[in-house]
Each structure stands twice: as structure tokens, then as C-alpha cells.
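Encoded as C-alpha cells, here's the structure I'll be asking about.
The complex is shown incomplete by one protein chain, all other protein chains being positioned as in the whole.
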Amino acid sequence: MERTEILISGFGGQGVVRLGQIFSIAAVAEGLFTTMLVSHGTETRGGYVRSQVVIDSSPIDSPVVEDPDYFCAMSKSAYSKFGSLVRKGTILYDPGYIVPDLSLLASQISISARDIAIEQLGQDIFANIVYLGVLGQYFKAYISREKLLEALTAKVPRAMGAKNVRAFELGYSLALSSMEDSF
Amino acid sequence: MERTEILISGFGGQGVVRLGQIFSIAAVAEGLFTTMLVSHGTETRGGYVRSQVVIDSSPIDSPVVEDPDYFCAMSKSAYSKFGSLVRKGTILYDPGYIVPDLSLLASQISISARDIAIEQLGQDIFANIVYLGVLGQYFKAYISREKLLEALTAKVPRAMGAKNVRAFELGYSLALSSMEDSF
Amino acid sequence: MKRLFDTGNAAITEGAILAGCKVFAGYPITPATEIAENMSRRLPHENGFYVQAEDELAALHICIGASLGGLKAMTATSGPGYILYADPYGWALGSEIPVVVLNAQRVGPVSGITGAPGQGEFYLSRYPTHGGNFESIVLAPNSVQEAFSLTVEAFYLAERFRMPITILADQIVTDGWESLLVPETEDEIKQMGLRIATRKINQGPEFYPATDEIDVPPVVLGHNTGAACSDWTPTSDGYDTEEVIWQHKHAYRLIYKVRNHQDILPHYEEIALDDNPDVILVAYGSPSRVVKSAVRAAREQGLKVGAIRLITLWPFPDKAFERSVKYLSVELNFDGQLVREVQRAMPKGSEVHFLGRCGELPKVTELVEAARTLINNQPLESIQWQREAW
Amino acid sequence: MKRLFDTGNAAITEGAILAGCKVFAGYPITPATEIAENMSRRLPHENGFYVQAEDELAALHICIGASLGGLKAMTATSGPGYILYADPYGWALGSEIPVVVLNAQRVGPVSGITGAPGQGEFYLSRYPTHGGNFESIVLAPNSVQEAFSLTVEAFYLAERFRMPITILADQIVTDGWESLLVPETEDEIKQMGLRIATRKINQGPEFYPATDEIDVPPVVLGHNTGAACSDWTPTSDGYDTEEVIWQHKHAYRLIYKVRNHQDILPHYEEIALDDNPDVILVAYGSPSRVVKSAVRAAREQGLKVGAIRLITLWPFPDKAFERSVKYLSVELNFDGQLVREVQRAMPKGSEVHFLGRCGELPKVTELVEAARTLINNQPLESIQWQREAW
Amino acid sequence: MDYLARKYLRGRKIPSSACSGCGLGQVHKKVLMAIDQIGLTTGDVVWGTGIGCSGRQTFNTWNGDNFAGTHGRVYAIATGLRLALPPSKKIILTVGDGDAFGIGLLHLLHAARRNVDMTVIVADNFGFQSTGGQYGLTTPDGSVTDSSPYGMRDPNWVQDGRDILDIVKGAGAGFLARHTSIEGQNAVESIKQAIRFKGFSLVHIIYPCVTNYFSKALGTRDPEVACRWLTERTNPKTEIEGLTIKTGIYPVTDGNRLEFSEQMQQITQAVQREKSNGAN
Amino acid sequence: MDYLARKYLRGRKIPSSACSGCGLGQVHKKVLMAIDQIGLTTGDVVWGTGIGCSGRQTFNTWNGDNFAGTHGRVYAIATGLRLALPPSKKIILTVGDGDAFGIGLLHLLHAARRNVDMTVIVADNFGFQSTGGQYGLTTPDGSVTDSSPYGMRDPNWVQDGRDILDIVKGAGAGFLARHTSIEGQNAVESIKQAIRFKGFSLVHIIYPCVTNYFSKALGTRDPEVACRWLTERTNPKTEIEGLTIKTGIYPVTDGNRLEFSEQMQQITQAVQREKSNGAN
Amino acid sequence: MANEAENNRRFKVELDEQACKACKYCLAACPRGVFVQADYFNEKGYRPVRVKAPDDCIGCKRCFFLCPDFAIDVEAATGEDANEKTV
Partner (left out) sequence: MANEAENNRRFKVELDEQACKACKYCLAACPRGVFVQADYFNEKGYRPVRVKAPDDCIGCKRCFFLCPDFAIDVEAATGEDANEKTV
């Protein structure tokens, strides 16, 4: 597997870090080298949160995502701040927060994670796990569904286990219609 | 006047610094450049105290006394610590504390300041001002008796003024019999 | 061997515990707080103690007191706390007491930016306290795995040199997540080249010998050895003295026990230097990861570029800079600190340049362009900003 | 003009009062205590205040608070107190508040020797706090007269650069007694080249402009200008921000307001350099007095020796070291600090050597012999003691 | 923005970046109500803050002059500022519990000893919250926090017979009071008395941190649950296990000491009088 | 040397380099008498000191293990040492008034809060004497010293209704007492109780500094004059102007708190017990 | 903002919906049920509380005291400033 960069960003409390963490744990379990950088605005909640994940079959030098293959854009400010960074990759934006800027180079796919979470699971906090499922689809060749679910159940409170798995499945089976290129 | 170095040392409370200070104030009053370094053992009383005075008609570079022209040795430990430093100069030792080591290069003159102070003034604390008088004799050509007395009275408590002047006169008039060379 | 995905802070905690750390005293500060949190959870299981101190000054003094009683101890902070370590750090240097100090550098000065990386304490880690007359040992990890291994190494060196050892990390290394291998058996520990030293006790009567030898057991109180250690210049049996000759011997020992044993300290890493490159990038900590990517990217574009990655920052490895070449120091500060030591150590006829960023890592593209600019003998862009007035 | 015979500490007090110092907050420590004592006696007569703080950290913060309210302020300490200034020193750097800080260096590390001279804080005075991204201004007097004039100059520079200025003295300068001339009239002040700046008040709205210009009035609170200053990176109107772009501007200003105005800082002194001597002694502070005597003594013995005496230590005057020659750095420490900057700044083909003493000044004879040894291309004796094991 | 914010605060940081449900704003508002009811203007007050959530959310909200000190040091800066400001100018400091009762306690006690005219508002959220929620000096015994996963056992300043206000009173503070952020006008009245007091005054106000403290200690971020927990323990009629909060004015022995900057002026005047009539 | 010195002290620093007439030795001797009368040996006590006259004169006189901390920090070092030493080992600290009540007060109060088993002997000579005699936190109001040439007006910790022992008591100290160095066996009895007490104990002992304090404040270095001054003001029957010294045991509210290192051990054992019976 | 037209009320309750962080202190504290949480999101992504029944307000100012974000004004409708009169 070549060096692949994933950028995930939104506002505090959306589980941006949790999403990157679960995905990475699954990658490590598959024997891949993985790095994740987390940065946020101010010390308190509410600022922007960004996590940069790099996955590679050989040791990773720079952990900085400079040319993301995938960008999970989960809030308006994240999209406007990092959208232009994506050149060859794909922006997976949540229409619940973002009106896409078509002048951007990257191909863009709408992932209505927040609405799916609210409609199917009653709370928007599961949107990040819907995204997990979507990423799972893109990386099917390298990271198995089992390893993703294993990592997911290990990381979420037991009481919320079922709803999280449900959210994952919804993302994993989401029709990515306007997806131009697929692995 | 050439660069002239005076070393004064004894134990805490003997007025080693006061002696150097009064002598220097008189020298400055005569328009001479003067430096004085003070160093002592530990922070508390009782350690050795040393003052190094340099006098010159032009600005002084090194304030360190490396080859004293005069060494007022006022205690046993001071004499044993610094006696060997004096080569071309004269050691003025107080026999009340010191048995002179004749193997030393320097010419040595006994100044029984402590005994004079006790016998004539009832207290050994005036020994340092007897030494002031002795130094006054050696520097007659450069520092007047008036400037020395002026500096003395300005620096000692008024109540002790008379006794201090008396101690100075005793030193100033002391027969320095074994004085080989004189200014 | 355990395969984990965790942060530098977690790796540091596991490394310390593997090395035998029994006391962690600290004070919360971003980005080092997680070490304290991990320790408060893990140490009780290892018969160890987590102490939350009233401030950083007390935190390092509490660690030193524990070490003085025979327990291995560690503290961790960032810039604003590191300067409050100066007093205890000096005490541990002078009394030769083993302790490990971690500084997760963030953007300064003052509170600067709390959650972003900086490298503003390069010189302060050499002179973390007043007075001079001592040498310092400072190790700089650039990954989660190395944060683990250098923490184990720091405890090892602290015992052998009986002195404080600084781990100079930055926010990317402590907060960053990476795959991490943790040994579970003695063999695995050896395989990973990890070194662990057990605490010996100085039985006296000579507690402060005027020698440059290491492996002199530290003073440990409570074993009735009649040991004495203080903030004053010590005689060989530990009395306080104001004599210059004892101070001279004390300085000789504090300086040369380190300078005469640099061979056992971790060595710097050379990257693509075999073909005498035109430009050598110099870095430590997280920027060195981007530097490695930049060397590969530059080589792909036909630029003869290499790199030197420092691991032991102090004593500064002069012998790494024997080549006469253009050096480019890449640092997370704007005033340029590492660059001055490269300029001092490099042979005459070479050039030194500086690329400073702060609060974010430089981009691979930026470093490749900088190398190209130098190869073409043009001035670096970063120097222009001096004339820019916003 | 008054002709006095007094100590460096007395001269510093008079210089501060002449410059308009109204608040001295300090904590007792040898050898700086006498400044506090003089201030407690003199300031009430000048409508000023002496405050004895609970520790050095509070002392410099109290000075900064007074300056923040519009009063010129100063504090003084030695090594063990200077490290406790790191937190407030950083605050004054970041908030650009004028204040004068004196460090009377004594022998270290830790409590070392209290009443003897050292020069262990050369690098610490450049990096007195964490975080980097700033330049420092450090002045080093070598006599009682210069302690007086550089204290006046420090207050002047503090106002124009609106930042803390460090006077790096040593125990010989502060405790030494010398003849001292003190001006009594405006003309005499001008004759002696003394510069005094009055305190201006920043009316906003731009309190932190991203410019390298000096003479930007400092923030003063209590005049209802709506001013804001903090420990965080400031926007131009003083808000706290975590944005990297503002941090970049803040760093640019803290570095380049100093680097781009070095011309108004006191220049180094050159001694007997006209005939391109074989050896140049380099020193600051009290050792430089012995160096001057040694140059004359060496010349008398036919040795072509000169000297460079630094007055502004930081920013380090690289241009003083443009000659290709053998340099010998004479310092009051054993680890060698000034020597590293000479090695960094000197041109190719020159050599640098180090002669370290501590707790006492070197002898003139020792320096002359060292110069002779270097002229004869032999190794310096001081390097041998590394191998000596007592 | 309400009328208080429009009258006294700068728009840019209102509403603050505090979490939803954070009680800090309630503390902030009570201080502004006290200032408003005394009739002070922005020019009458220099506002200082510590760091952390309390510092970050109140710094540069005041439309007059203001400053933020480093952790625990604002009391020393204010002491120096006091010497330079005219006595009429008020100094009001909003700080955190860690700032005042942890790292800054030495400077706070010495400011009280010197009776420096300042009003310290300690916004107590039961620990170091801006660094992620570690226990502090007022965290209720047994609480689970990020740095006490097995329940906090470190003796605090507010239980087991200890009361930090006792210590501050012993240092010489002239006016002390304790309230919670969810109390009403009675808390505002205490703050008014503190601001009016000519010397060192301190008001300890406990407010709910829902994101860190209450979410870990009570397992919920719901502000209502936090309010109920606080109300139950404030001046409880019945015996209740764990922390109880007695609010109101905390009696001090003698409130009319000479103020610090006045005492300093008196020394200067006495010395100059003595010199002028040639006494020495 | 007398029998106490022969039994417990090292010859090299006895007699100390203290000035003639300095009362520090009297404090030092009372501590040794207490140790002797309890029946402790040099192996039972680790002795720590501050710096200054009190530190310099007592450091490395104890023939067992001993250490000297930097100014004001020995309480923090002792806290760490407490974790490593067996509970039976006593920690005794001899420190100065500036060390304990000035720069070191934050660490001292937090050591008391944690109830760390140590005995702090504060040797109070009314100021910073080793640095030449500046006024300190216990210097009597109005005293002329090197840093108060016009008479000290800075409020201290021991007059005007303030008592530093009140503050230390508020912090949680388990045993407190005050004596002067010229008192007799009653002072030794208090020190014995302090050493026996399992937790934080402090004995404040005032002694005459003849060289700096009394020479400037009373114009004489004569120890007898200093003794008379102290005796007049110790437990005075009649009203007397200025500082008075009430000696004896200073009542604390509750003396039987869990000791710091015991509490730490309990956490470790509780956590390991819970883990072993698979609770989490 | 609340509707200006209803001027026969004794108290005017205004709630700044963009400043609101949906903490619902006001909602829980109001004895008259004047508030309700909206179903739309404000700029910051919170579903703000809005004034549902302004007429029922009795001017107790509990909401004003408890709102951490300076988002609620309660004034006596008759123009004379109700804020001075304390509860």
C-alpha cells in the first residue's frame, strides 16, 4: 500500500479524533504503519478540531497531511479552512453543515452523516461513525470490516455499542453514487 | 604616582573594610584613582575578611592586588594565607596575633596595633585605625594628614570620634624603626 | 511484543514504568498533562505513587526527594513549567541526584499557543539553571516509538551519570498518535536495545569524589550511610564549603563526567550523506520527520540533498558537522537556535542557513524549494520576511 | 559633578534614580542585597517606593505591575534569584513592558559560593525564559562608573524598545569600591553622554503593531485607553489569539525590533588592535579589567596581544570578530560560554581558546603566559586539568 | 448581548468560547451587575485575569483597561499596579481556583497581608478544567477526574475541617464571601461590598463545569443536574454526605487596616517631612 | 563538646561558625535534647535544613543522613523523601523564618495540607540575617533594619491580630507550638510531642540575632540585653507595647488525620485489590 | 428577537438567539414556561432557546441571572428600566 493521507475536521464534540483513532487502530491491527496528528483551536471546547491520518505499509516519515486523498469535512469552518488543500483526493462533505464550493479542484461527495445519525439513531453524535463506515468502503482492500468493528466496539462505551455498530453499517453500505474513482 | 597595591586582611569585626574605605576616601579626595575589592569566607561573621586597595594617578585596569606594596596582616590566618604573596613590598604584621615567618621574602615590620588599642584606648576594636595612621606615614607624599582625618571623622560614629582620632595619631606617630626604605 | 496505536505521552508513561519509575510528581499543562493522567492511572498498579504538586517547582523537588530516598522518579511539563524547574534542576545537578525531566515544547514565548508545537527551549535545555560550571544531557525523540525508547534510556543515563536528564520533546511527538511496539519479555527488551540500570546506594565516606568517572552510586538517604548532600559546593564527604579549590573540583566533575563519556550517549542519524550532498538539512524532533520526506522528494527531483537528525542535543555533537557544505537548519522557532550551534561547529568554508516555522510543521514542498534555492545560490525566502511590515 | 568612593551597588542605585526609577521590588541575596538596602533608604526621598517581595518571582512581577501603571521600575538579584525571574521576564517580553533587571553573577551552580564572582549566566541572559521567538538586550558593566552609566542606559533602552533590559554584572563589579563621578546638572548629564527617555503612554487602538520600529509607546493601564496586554499571543489590538499568523507577526516584532536597531546599543571596546595582534583576548565584566592590564604587561614583554571587551552581550556583536586570529576567551566559569559565541562568529582560519577561572579573577601573569603559549603554538595549560583526577 | 454586556463589554468575545452549560458566564455577569449597581464606569476599573477557562473567557471582555497575568501571578502584578494607579481606581481580578488556591496562593496571601486594595473573584470549577479536567484544591473528596481515576483522596482546602477562606482571613484579608454562580442578588450584594472595601477583598464563587468535572463526577453534562447537585449542597438544612457550601459573607476579625499604597505614601511623606525640617 | 554533641553531632562543624551570642545553638540543642529524651538514634532521623544562618549552622552537624534544600524548598523535597522512607524514619527540618514564612510558605502549607509526616523547626531570628539583616515576615513592627532604615511598616505575620500559626493550623497542621530559644525544658517537651506526632508538625522558636537584628534595633550586641528584651515580651503579665510572644502548644482543631504516605499506600493497595478480584 | 408589537405586557423578554448556546438554564429556571428550544440551528450549530410566551413573564429575572452568555434581557414593558429594581 502506498502512503495514503486522510484529513478529518469539524468542531469540538463531533468525535473527529475518535473517528481517526478507531480507523487507525484497525489499520495497525492489519499490520500497517499509521500516524495521526490532532490539533484544535483554543484549549477549551468549541474551537475547530482537525485530525491528520497517514497510512502506509512502510514506516512513515512526515506525519503531515499535505495532499489528502480523503477529506471528511464535518463542519462549515473545517470545509472553508481545509477544502482548498485537497487536489488529487476526494472531499466527503456533510450537507447538514456545508454547501459545497464547486470551484474547488477536488471531487466532492456528499455524505449526509448528521441527518442519517439523527433520523436513524436519534442523535447527531453518531455522524462520525457513519463516516467510519464510508472510509471502510474506500479501504476495503487493506482493512477488513471485522478489524474496523473490533476497533469500534473496543473504543465506544458498551451501552452505546449497538447504536455505533448500526451507524457504521449505515456508512459502510451507503451508496456512494457520485463516486468517480473507486479502489 | 605609580600603581600602588595595599592588601589588608584579618577576621570579621576587626574593621578591615572600614580601614580600606577611609584610606581610599582620602586618596580620592586627593584626586587619585582608587579601587578596593572586599572578599570574605562565608556569609556569616567570623570568616577571613580581605580588602585589596589599588591607588594610581591614572585610571586603574586590574583591581586585583597581585604584588602588594604593603600588607596589613591583622590575624594569624590572614598572615598564613597571604604572607607569601608579598615579594617586593612590606608586611605590617600585628604581633598580638602573629609570630612572623622569617622565611618570607618580604621585609616585615611589627605594628602592635591591638595592644596599643587596648592599652591606650581600652578596646581592641581601634587597632584598624592605628594601622590607618601607619599607612598615613608611608603615603605622606601623596595623601595629606587632613584628608585622612576628614575621611576618618566622616566614617566613624560621632561618639567614637575622639578615640578614633587618638588611635590614628598613635599610628601616624609610631616609630617604624625597622623600616628599611621610606617614601 | 504488544502492537499499540497510541500517543507519545502514553509511550513515555510505558517507557518510564518499564525503566522502574515509581514516583511521578507533576502539574497539569498542555501538551504534557496526559502523562500525568496516565501515571495517575498506571503507577498504583506498579506500587508507585502519583503526586499532583502545588506548582512545577514543587513537582521536581518532590521527584528529587523521592530519588534521594531511593525511588526512581520523573516529571513532565511544557515551556511555562520548565522554567519553574530551574531551581530544583540546579539542586539535582549540584547534588548529583538521578531524575528524569520531560519538556513537551509548545509555541512561546509566555503562554504563546498552548496546543501547537514549538522548539524554543534548545539553549534553555543546555542552561536550564543558573551558575554554569556543569554539562547537560538532553535527548530529543522524533516519534512515539522513540519517545518510548528514549524515556527508558533517560532513566538509564540518570542512574549512571547520577544527574537530571532532560527529554526535549515537542507537542507533535507527545500528542501525535503512531503505531507503537512495547516489549513484554526480557529478551524483547534486549532485542529493542533498551538499557535498564538498577539503583545503587553510595555507602560513603566519599560521596562527592573529584573524578570524571561515571557509575559512582548516588547519595541515598535513609540507609544510615551518614550521607550529606546540599545546595552548597560540597567537599568530597559532602560538607558545605566556600573554598575555591573544592568548587573547582566540583565543576570539573559536573562538566567532565559528561564530556568524557559521550560515547555511551545515543548518536545522531545521518540520512543520504554518502554522495557528499550539496545541501544538508539539520533538525531534531518532529520537524526531522518532514525533513526525511523532503530528502526523498528532493532526490526524486534530482537534487543532491541529505540530512542530519540529532538525537542527543547536549553535549552538542560537533563531530557530526565535519563536512564543508551548505547546512540548512530547520526549526520550530523564528529566532534560530540550533542554527547557531551548527554555525559554531561547522568547518570554515561551509555556509549555514535557517528556515524557521512555529506552531505548525513546515511542508515537504517548502523544504525541497529551500534546498533548490540554496543549490542555486539564491537567498532563502524566509529571510525576506524581516523587511515585510504587515 | 560629585566625586565619590563607593560600590557598584551604590552606583547602580544612583543611576536608576537619575533615570527616573520610582519602584524597586526585590528579595535579599548576596551580592545584590545592598542595592535593595540603598533603594529602601533613597527611594522615599524621590517619591518612590521600596517593596520587599515574598520571593524573586513576585519581585519582578511587582516591578512589571508598577511599570504597567506608568512608573519606571527595577529589580536586582544574583543567579539563584535570576532563574525565578523567568516567568515575569517572559511576560514583560511578550507584553512589551519596560523594566530593568540586574543580575550580580556569583559562583554557581546552585548556591555555589555566595560572596565570590562568577559568569555562569551568559547564555541564560540571552534565553532567560522559555519559548524562544524573541531577542534579548543584555549590557555588561566592568567598573563602578560603568555600572552607573549602563544602569541609566538600561532605563533608556527599556523605554525605547519597551521591553525588559538585563544588566549582567558580577560580584566584583557590584561589591567593588571605586572612585565614581555623579553628574548634578543637566549639562553634566549630557557631558557624560547619559541618555534619559520619559515614559509615553500608548493611546491605541493598535497596541501591538506588527512592525520592527522602536519608540512605540508601551501599554499603560489606568488612563482609560482601553488597552489590553496578556500572557497570550496578542492581535494588534491586544486580544488573545491562537492563530499562527498572529504568532508569526508577534515573533517578527519581538526579534526584529531589536536586531534592526543594534546601532543605538552600546558598542564593544577594542584594545591595542591596530597592529593586527597575534592573540586577541576576549572578555566582559570584571575579568576584562585584568585583561587590560595583561595586554599592557604583554606588550611590555614584546608580545603582540590585543583585546576585545564586550559591553552589549546580546544581541551578540558578530562584527567584532571579523579578524582571522587566535582568540582567547577569558571567563569566570569552567564550562566555557562566551567562547562558543566567539567560535561561532569568528572567520574561517582563526582559532579559539578558553581560559576559565571561577570564584576569583585570573592573575595578569596567568593571562600573559597564556598569550605567550598560544603565540608559540602550544596547548593551553587550562586544558590539561581535564585529565587531572584529584 | 444584554444591557450589561452592551454597557461594559466588548462584542468580539461575547458570547465567550466557553462550553454550553458552563457556569462561568454567571460569575462574570454577577460581577458586572455589582459594578453597574455601584455606578462605576469602564474608566473606574482596571480588570485583571488569570489563565485557564476563567482567564480566557473574561480577558479583554471588559471595555476599559485590562490585563491577564501568567498562572498564579496576577496578585503580584496587581500589587505593583496598585502603587501606580490612583487610589480611586478599582482593581478587579477574575481568576481560577487552581490559580488562586494552588500555584498562586503564596502571592495571594502576601497581597492580603499587605492589604493591597484589590477584589479577587475566584471562579471555582472544582479543578484544572482548561487542561482537560484534573482535580484541584477544591475538588470534592472522592471525585473521579482525569488525574484521580480511582477517586480523589488528596486532602483539599474545603473539607475535613479546612476552609481556604480561614487561611486567607488569617493572612489579613479585609472582606471575604462565598457564593455559587446560581445564587441571585445576595451574591451580587457580597461582590458590591468587596468592590467597595478599601483593601484586600476576595469572593469565592463556585460554578459548574459541565464538560469536565460534572460529566466525569456525575456522568452527565446536563447543566440542570449540576444545578441540582449545587443547590442541594448550598446551605443544606439536613445532614448531607460530602462537600457542603455555606454561602454569604465570611466574618473577618478586623477590616479597617491601613491600605498598602496608603501605607507606602505615608512612609514617603514621613521621610520627606523629617528631611525637610532637617531632623537627620 | 557536651554529651549531646558527642552522642549525635559531627565534630567538624561544632562549635558552629555562628556569631558569638547567636541563639541558634540554643534552638539546635533543644531539638537534640528532645531526640535524646525520646531515645532516638542517629539512624532514626533524616535531618534536612534550609539555607541562611539556620541552614549553614545545622547542615551536616547531624551524624546520620542529612540534606540542605535551596531557599524555601526543603518542605517539597521532604514530601518526596517521605514517599521513599519507611514510616518509622523521622524527618526533622531546621529552617529560617524567611525560608518557612516567606519564599517557602506555599510548599509548607501544602505539606501541612497533605499531612506529610515531618517536624519543621523554624529558627526565627526576626529577618533575613545571613544576607546582612533585612527585615522579614516576623520582624517586630517599627524595627530599624538594613532594609527598613526608617522603621519597618510592612505588616508582618505575628502582630496586628495576625498569627502565622493560625494560617498553618488552617492548612491542616497536626501539632503546633511556639517557644523562645532561652526557655527551658517546656520547649523541649513541645519538640518531643512534635517529633512523636505522626503527621505535619511545626515548632516556631524565636532566638536572638545579636549581630544584625538586635544591634540595629536595640543598638547593642550584648546577648544579655537581647535575653532581657525576649523575656519581658514572653507571656507578659502586664500590657506591653509592640510584639509579645505567647509560648506553649498552639491548639489545633483535629490532630488525627491520615498521614500522607499512608494515604498514598492505601490508594495503591485499594487499586491492586480491586484489580486482583477482577472488579474492573 | 421578540416581537415589538405586543406592548400591553408588564415585562419585555428578549433573547439573542445567535448568542444562545442551548444550555437551557433559562428554560429550566423560568417558573412561567416562557421559553422553548427551537428546532432550527443558529450560526454556531446550536438549537437556540426562543421566547415562546412573552406575556406569561412575571419579571422574576431568574433567566437573566442564570444565562451564562448575556443572551437574555428582561425589562419592564413600561419603558422605566426594570433592571434597577432587584428581585
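Order of writing sets the labels: A, B, C, D, E, F and G. Residues in every chain begin at 1.
The working rule: a residue touches a chain if its C-beta (ideal position, glycine included) is under 8 Å from a C-beta of that chain, and two chains touch if they have at least 3 such contacts.
Just so it is clear, the structure is predicted and the values come from calculations on it, not from any experiment.
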Worksheet item: Given the contact definition stated above, which residue among B:T34, B:S75, B:T90 or B:N128 touches the chain not shown here?
Response: B:S75
Practice prompt. By the contact definition given up top, give the residues of chain F that touch the hidden chain.
Written response: 1-5, 9, 14-16, 18-26, 28-30, 182, 184-185, 188, 223-224, 227
Worksheet entry | Chain not shown, touching residues in chain B | 11, 75, 97
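Everything below uses one rule, namely that only the chains that are shown with their structure count from here on.
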Worksheet entry | Averaged-CA centre spacing for the pair chain F and chain A, given as whole angstrom | 61
Worksheet entry | Gap in Å, rounded to a whole number, between the CA centres of chain B and chain A | 86
Item to complete: Express in whole angstrom the distance between the two chain centres, defined as the mean CA positions of chain E and chain F.
Response: 32
Fill in: Multi-chain contact residues (two or more partners), chain F
51, 56, 70, 103, 105-106, 131, 150, 154, 267, 271
Practice prompt. Check each residue of chain C and list the ones that touch at least two other chains.
Written response: 30, 44, 54-55, 80, 87, 90-91, 95, 110-111, 114-116, 230-232, 242
